[in-house]
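Missing here: one protein chain of the complex. Every other protein chain is in place.
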Amino acid sequence: MSIPRFWREIRQRYKGIGVECGNCGRVFFPPRSICPDCRRESLGKMNEREIVGKGKVITYTEVHEPMPDFRMQAPYTMVMVEMDEGVRMTGQLVDFEPEKVGYGMEVEAVLRKLGEESPSGIIYYGYKFRPCP
Amino acid sequence: MMRKVAIIGIGETKIGELWESSLRDLGIQAGLEAIRDAGITGEEIDKIYIGNMSAGRLINQELIAPLIADYVGLCETPSVRIEAGGASGGVALAEGYMAVASGMSDIVVVGGAEKMTDVGDEEARNILCSTADREWESVFGATFDSLYAMMARYHMEVHGTTREQMAHVAVKNHYNGARNPNAQFRREIAPEMVLNAPPVSTPLGVFDCAPLSDGAAAVILCPGEMAESYNGKPVRLLGFGMGGDHIAVHDRREMDTMRSTSLAAEKAFCMSGKEPGDMDFAEVHDNYTISEIMAIEDLGFFAKGQGGPATLRGDTALDSKISVNTSGGLKAKGQPVGAVGINQAVEAVSQLRGKAGDRQVKDAEFGLTHNLGGTGGCAVVHIYGRWE
Partner (left out) sequence: MKTKTKVGIRGYGGYVPGFRITPREIGAVWGKDGEMMGAALGIRGKSVPAPDEDVVTISTRAARWALERSGLNGDRIGAIYVGSESHPYAVKPTSTMVGAAIGATPHMTAADYEFACKAGTAAIQTCMGLVASGMIENGIAIGADTSQGAPGDALEYSASAGGAAFVIGGERLLAEIKYTTSMTTDTPDFWRREGQTYPSHGGRFTGQPAYFKHVMGCTSKMMDELGMEPSDFAHAVFHQPNGKFPMNAAKKLGFSREQMETGLLVTRIGNTYSGAVPLGLAAILDIAEPGDNILVTSYGSGAGSDGFYIEASKNIVKVREDGVPSIQEVLRDERHIGYAEYAKYRDKIRKGG
């Protein structure tokens, strides 16, 4: 991933900045400029909305054939999380006990390293999920 | 008034790790075979469509349609590459259909080609993952396998689908693949092999995943009224449908359904005037075992949640209720990603010509192909009929 491509999304990746449709109230992450439900009516009304970072696991998998940046963590666990705001996000699950992973598991977003360009290159940070205490 | 469309020629390379062949070699082989099969001459060809997912990243070559056209001796013939991820081949076929049906072209070659093994396996999987949402799925660690695995887990949770039911998709497709001379894997496997295979992304193991393969295929289209004037035994292309959905899995309201598939099927059945019950066979996009279970539900062959039990019962085996993936599917025949849709069309034509050998469906009259892009961001369905 190139530097500008990552830099452009820093607010989304670090802080979970999404949008809310001013017409129907549906929340989206990442931000969209048009609500797929309201389309024309939503233009200019997609307002910034922070995803607080709490939610529940709706599905999960343990990855044994990793993405290159995640090799040192394999096997690692990916989860899809339904956030309290109603929007769903995909991310890695960290700091958990394997036997406790399952549907409805309550998780919170934390900032972690996602990868790096190279040992001398830029480091990418972004959200991951961990069990709520 | 749209013209009727026929397929009058097919060609296909073997599928697998074809170390000796380049992308252009594969394209030439499949294309020439199809031209020979149809009995047409090069001058008659009005247009060439080529489905290909990612030559740019896999072999660092763009403009591959003119490249392949050039090397089959048709450098002046108009040609274009179609990209729709794993559905590139199927979408190219839809474009070819429209060119002929509209009257813009008479003879159209639709090919599909992919060379996956000139990069390492990890890089090939990473490139395939470019058909998911790079920024909001894979950057966070989601592999292509893991996205299907999460759909599988969800399907298991909501519908009670089991690992054993999923394993039987692979077992059946290997059984069929063993009867297909062009298949990458020509050996039967037992359910235990699937269940005990090393995990790729739980609950999916090695045998739940289709390989990444090299291969190419081509078909020749012409208007229905011209079909009998050529050598190749014609097959009717009755209609097609395309559907779309959110490209990222987490944006979909339902994770146990591919909305793109059901939309595509609805349109294809409507256009062809057929119903799921009319189909004798279906080639569906089984890049993972769970994909076939979801596909046979979303295409209307089985109710939602019944795909697993139906597979386990043998309702999708050769000459059963509906023969699914008689070619061996992506699982056993192989997955040259951008060519898959054309490989499926080649199988449909073989079946409807009665030339599918040991895997022939008895008295096959109608069949369907289902080709998926990404994790379900787009789907295309074609319906074929026997020439009467």
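Letters are used for the chains, namely A and B, taken in the order the chains are written, and counting of residues starts over at 1 for each.
Quick note on the criterion: a contact is a pair of C-beta atoms (placed from the backbone, for glycine too) under 8 Å apart; a residue touches a chain by one contact, two chains touch by 3 or more.
As the structure is a computational prediction, the values presented were derived from the model and not from experiment.
What are the shown chains in contact with the chain that isn't displayed?
A
Since one chain has been left out of the picture, which residues of subunit A touch it in the full complex?
10-11, 14-15, 72-73, 92, 94-95, 97, 110-114, 123, 125, 128, 133
Here is the rule we use: only the chains that are shown with their structure count from here on.
Could you please state the distance in Å, as a whole number, between where the Cα atoms of subunit A are centred and where those of subunit B are centred?
32
Per the contact definition, I'd like the list of subunit B residues that touch subunit A in the complex.
These residues of subunit B touch subunit A: 122, 125-126, 129, 135-143, 145-147, 149-151, 153-154, 157, 198-204, 246, 248-251, 255.
Would you mind writing out the residues of subunit A in touch with subunit B in their complex?
Subunit A reaches subunit B through residues 1, 5, 9, 30, 36, 58-70, 75-76, 78-80, 88-92, 103, 114-115, 124, 126-128.
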